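Heads up, one of the protein chains got dropped from this complex, but the rest are sitting where they should.
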């Protein structure tokens, strides 16, 4: 838990307020540059590294560097939940396990909030149809997946 | 219909359960590699090939190859519905015609389910405002479009 406390100590999004249901601040662990885009790893709790794909020019303008800080904005509707499936392989770079802690239903869509450990939560908007099919109720274990290219990174001066 | 039955014969997502409202399994028809990404064609019924854009490394890790199988996960909120428009050209790679078979409304968003042929359905979440504007009611014909880069591919060992 120590590193979580450390992560929170200079919580960069204290001033940042967005409609992105998920704002995960963390420490940049690695940056791999391609010809146009870069893959940025962001450690958001003791063990979870989120992979974000941004342009190389954005790495410069946000001054992203290993050891530096950034905030990942992840739209709740960009997250797909999966039942644990043996042998499953996915093209999505991010796959995070969690326990359902809260569910809000509407006729069409439902919000499912997961505890992903280290005091961190992840909220997903899924169709109510899928919420029922997967029996996503408090206490259920599920996997959350999302694409590296769907993440917006934010930094503050 | 024969090929649809064949497609279903070894339905790879029998074990795969996700909140992605659309899980279309199919046969990989072609893979075109670029410097970083690859375009993967997936035949999901007699005549519809879905184009997915994934990283080259993902083609390897999912062991994607022509003739092999994969499942396309398409978030219902990633789908845009269009009235048939003469002369329309789009930057989205996937454009599929269908007939509305079911509609669920809420004050903000509506779920519209399309029959796209070959026993396949595609569900889209659109704003209720747009649902009314486009008069999307059961029996209406519409076009569904979505970006190749929004698709997540899954495979099983």
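Lettered A and B in written order, each chain numbered from 1.
Convention: a contact is a pair of C-beta atoms (placed from the backbone, for glycine too) under 8 Å apart; a residue touches a chain by one contact, two chains touch by 3 or more.
A quick note: this is a predicted structure, and the numbers were derived from the prediction, not measured.
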Residue of A:28, A:123 or A:145 touching the missing chain in the full complex: A:123
Which of A:28, A:73 or A:134 contacts the chain that the document leaves out: A:73
In chain A, positions touching the absent partner: 15-21, 35-36, 52, 54-55, 58, 61-63, 73, 75-77, 104-106, 109-111, 123, 125, 149-157
Touch list for chain B against the chain that is not drawn: 34-37, 77-78, 80-83, 85-92, 106-109, 112, 124-127, 129-131, 133-134, 136, 145, 147, 149
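The working rule: only the chains that are shown with their structure count from here on.
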Rounded Å distance between chain A and chain B, as computed from the means of their C-alpha atoms: 24
